[in-house]
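Left out: one protein chain. Kept in place: all the others.
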Amino acid sequence: MKSPIVKTAGRALTPFVLLYGAYVTLFGVLSPGGGFPGGVIMASGVILILVSHDSEKIKSLVENIEWFDTFGAFAFLLVGLGGLFLSGAYFANLWPRSPVMLILLDIVVSLKVFAGTVALFVYFFKQEVEPSSTE
Amino acid sequence: MKASGLQKNILTMALLLIIAVLLINGLRLEHEDKRESSLHEYYLETYEDAGSVNLVETILLNYRAYDTFGEVMVLYIAVAGILILGEEEKEGEKR
Partner (left out) sequence: MNVSILVVLVGLYGLTNNDNAIKLLMSLSVMGSGVILLFVTVGYIPGGEAPLMTSHISTVDPLPHSVMITFIVINLATTALGLALIFQLYRRYGTIKVSEYFGGDEKL
């Protein structure tokens, strides 16, 4: 059973951590940041509420998180293919001199890193440390 | 093959010392004289085509987006491999 201090702190901090991750992702073209750090920050928010609460409802939310991982990876491929078909080169800049392409790729990468990190954490969180057979 | 622990430690230290000397000498040669690379100047001239002021982000997602695609795929394959290991172990428990 978790202490109420841990529960309250996790519940109060998680929205702000998620918001900061979204900010780092979306403003990656104007300030330090980008898809990878933003995705990891958002994943740390979800991990915070996973370790501070034992509720089954939250665990069921991240049950199929690896599908988002797959979606992010192939959306990145689709953006590249869009550049190939519309402009003639793989990952071509479809909107010259405007950061739309970078923001799009940032969002896709942050979704992918977020889902991948949470999936890794959920896998390690479920492990039992006792060996099944000692030989 | 019957080396004691101390002997082995001394041998390792000597090897690490040799590697350190080689690394320091090898890295100094190209490091001292040439600080500015021509690629850096090229990035400074053309970064406005991408529309972003963050040069690291521009290189990562515009100049070298194909590299980033490979990186994303590396992370995806690692996650998939770990989840496949988990699946295998669940099936093993059923049998």
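Going in written order, the chains are labelled A and B, and every chain counts its residues from 1.
Keep this in mind: a residue touches a chain if its C-beta (ideal position, glycine included) is under 8 Å from a C-beta of that chain, and two chains touch if they have at least 3 such contacts.
Quick caveat: nothing in here was measured; it's all calculated off a predicted structure.
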For subunit A, which residues reach the chain that was dropped from this view? 31-32, 34, 36, 113, 120, 123-124, 127, 131-135
Considering the whole complex, not just the chains shown, which residues of subunit B touch the missing one? 9, 12, 16, 19-20, 23-24, 27, 31, 35-37, 39-40, 43-44, 47, 53-56, 59-60, 64, 67-68, 71, 74-75, 77-79, 81-82, 85-86, 89
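Assume only the chains that are shown with their structure count from here on.
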Whole-Å distance, C-alpha centre of subunit A to that of subunit B, is 22
What does subunit B use to touch subunit A in their complex? 48-54, 56-58, 60-62, 65-66, 68-69, 72-73, 75-76, 78-80, 82-83, 86, 93
Subunit A contacts subunit B in the complex at 28-35, 66, 69-70, 72-73, 76-77, 80, 90-91, 93, 95-102, 105-106, 109, 112-113, 116, 119-120, 123, 126, 132
